[in-house]
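For this view, one protein chain was removed and the others were kept in their places.
Coming up: chain A.
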Amino acid sequence: PFKRYVEIGRVALVNYGKDYGKLVVIVDVVDQNRALLDAPDTVRSQMNFKRLTLTDIKIDINRVPKKKTLIDAMEKADVKNKWENSSWGRKLIVQKRRASLNDFDRFKLMLAKIKVSRSFIYFSILHHFRAIFS
């Protein structure tokens, strides 16, 4: 029934608060509601589980490793690539890209969408023609 567990080495995504969107590693459990988290670019801190969403990625570390050990373990488990190739990670990247478009990019996007829909209409009309006249 449960596939993702809170355990030492579980990678989680912060879904509320100042560090929204960051990937962090659960490095120790304080108590039922809180975990000690660490990430290569943040200070080790504690956070409530309500602010975390667990991912499928788990790395192999001991309880509360040194920063260098943590970074090496993350490299070994290839967390960054696993995340960016997972469907969840890819969706987040696309969302971020969409949010950071400027007006010119949106214009180009609009043209590209029209092109695709026009070619689709052309293709579907052609298809219907062929279906009717053959």
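Please note the rule applied: contacts are C-beta pairs under 8 Å (C-beta built on N, C-alpha and C of every residue); 3 or more make two chains touch, one makes a residue touch a chain; residues count from 1.
Just so it is clear, contacts and distances are computed from a predicted model.
With the options "2-methoxy-6-polyprenyl-1,4-benzoquinol methylase, mitochondrial", "Myotubularin-related protein 8", "Transmembrane channel-like protein" or "60S ribosomal protein L18a" in hand, the undepicted chain maps to the protein name "60S ribosomal protein L18a" (source: UniProt).
Within the whole complex, the absent chain has one touching residue among A:45, A:69 or A:85, and that is A:45. What chain A contributes to its contact with the hidden chain is residues 2, 4-8, 15-16, 20, 28-31, 36, 43-46, 49-50, 53-54, 62-64.
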